[in-house]
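Rather than the whole complex, this shows some of its chains in their spots.
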């Protein structure tokens, strides 16, 4: 995968495609960074710095932002080989005027100051959208999000259902559900009614998807109403996850919302890890757990992300066979160049091209959309060059069209945006 | 893997090697296509078109062939990125005079007509053999196949044992067994006698292998005669699969037949999928299930195919250690360029070269042998170039010799054809 002229040409052409980012954790009321601390507080940097030896003391609330940034930057010479460091370097160069080849401890203060100045501009959000060629970006909203005070045409709502599925046994969850729907959940019927209200609220506000992240062992199955009743009344809402999940899939069908499944994460494996840096996985997982689901809901589109590259062949095969299963993006531990290159190559040579949702940023702050998509576009260009243009299967123009389909067209068609 | 001159040279040299295809589903009484419907009725096209949105209505029996072909071709612009589309394009160009760069809906009728004319030639079968440089091709015969009215030296019989192993509990299977052997199976002794008759029949007719496809969870073990008796008499022939399989391995030993194991398929996962487009897998499988088998039958050669590329390293390691285990071909969901490239590279750098069965077509119609082997040869040439010629380990001529061994020599030696 050399930085040759064909790949450079394709990368350049793909860079002109306006982005619709179908999955992020952006807060639409605070979408951009205010300080470099917002950039380097991203769990990728805190966990890499900590993994490379940084004490977690620097991450405490009462530590001044500048000092925290110094600590994280000071450790960069231990992790400046990583793709995540590469995103930061890209941010520093593109947004902060950094002109060096490598960020070291000595750069911390200057970058901190440059960020304060840059991010403090009144039109910063607009500038990021323009420099990123970003058109729309999907959010991941808690079920009781009022979805107000932002432009839902640009910040597209998406109903995150993790809490409903996995934490309905917590009184706090039911209290929140009651607060936003007026319904006290005591059985299947009231749960159904509450979910209907949520779906109505979200779709009226322009939501274009549901989403959930799932542990490796999860296995959705339908529960009958009696089983719901029993679990709720006599077992304090325990073990409801498979059935609640199934009911949400039913609402996706009713409301014609794609249901993003993000498969394979074990929460809190490293118990004393940094914030959002505690989750890992067990590679022993299979999409066969979703056999009943995919069969039962032919009308629901399931964009599926897998946490591990080892599971990518299952995702390729299930997407090749099931009309309603689509491979989606490159998630978390698989969002580094070797895994993207491999997984993308496997998908783009076997799954109908209209079903490939190429990428999403998963970003918490808008500044990350640019470097992450930048990485993806270079890898996409390389795969298109190696698999299609060089073997004579596609012209350069056709390869760019294929890449555009992955980057943009399919997002528009699948999510109807 | 650029389309450079070294790879082109190696591909060209390998294209001269006459093929002996060690696994197919060809019907020797109807080996070639009669219409384009025979080509595009192949499950790869029906499942990709359906996966990309085609209704299954077009696949109904009473739909005219031309209309079915139109529907499948009309969807090609949704899956013309796939390797399977590539095979079709190769067929269209090589056999049907197609000169375009891409097949679209507008080409359906012309291709249909060209196919009717081409396939209607009285010597079409002979032409396909010649253009493909095909010398022999293995069949996959049901146990009660009379194996008559074809040249078993060209169409080499192979005893498929799936039905015997997995469906002996069905009265229909035992009825068929009785019909072709004259033996009513009621216990281990009569089963053994019936199997002996089948093996005699098949080997007398020139059979050169047994074959079976196995689910991910399968674990062969020997049953004693008492256990057979009990299962047959008191449990209606249920759960006999491990023991029947073991008994067939004993006959492979007696009759010196290699036993092709095709490991890892779950049947009917997508219940409403197209014909032959319903099977998927669970990546969580291991060759450790076959430990007892490989130890117990040192005299039997087991060419093993794995459905998933994740299992390829096990196949490499087991083939490296067990003299009787051989990696065989690239099967189904692993029969696309990225998986072939990876799995082949892993095998050819670690397993004795005399044990590598490079490829088989798995074809239902002879026209597919050419494009499938064409894809394989290009990938093989690329791997030989990258791993052996460019690093200075082999000359071009020696690399071609190594490739020839994988394509042909080993098939001749392992299957004694």
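Order of writing sets the labels: A and B. Residues in every chain begin at 1.
Quick note on the criterion: contacts are C-beta pairs under 8 Å (C-beta built on N, C-alpha and C of every residue); 3 or more make two chains touch, one makes a residue touch a chain.
Keep in mind the model is a prediction, meaning the values are calculated, not measured.
Undergrad: Enter the number of copies in the whole complex; the displayed portion holds 2.
TA: My count for the entire complex in this file is 3 copies.
Going forward, only the chains that are shown with their structure count from here on.
Undergrad: Rounded to the nearest 5 degrees, what is the angle of the rotation relating the C-alpha atoms of chain A to those of chain B?
TA: Value: 120 degrees, nearest 5.
Undergrad: Take the average of all CA coordinates in chain A, do the same for chain B, and state the distance between these two points in whole angstrom.
TA: From the centre of chain A to the centre of chain B is 39 Å.
Undergrad: Report the residues of chain A in contact with chain B in the complex, numbered from low to high.
TA: 284-288, 291, 294-295, 298, 310-311, 313-314, 316-323, 342, 345-346, 348-355, 386-388, 390-393, 395, 402
Undergrad: If we count contacts the way the header does, which residues on chain B are in touch with chain A in the complex?
TA: So the residues of chain B in touch with chain A come to 1-3, 47-48, 50-53, 78-84, 86, 101, 266, 269-273, 277-278, 280-284, 308-310, 333-334, 336-339, 378.
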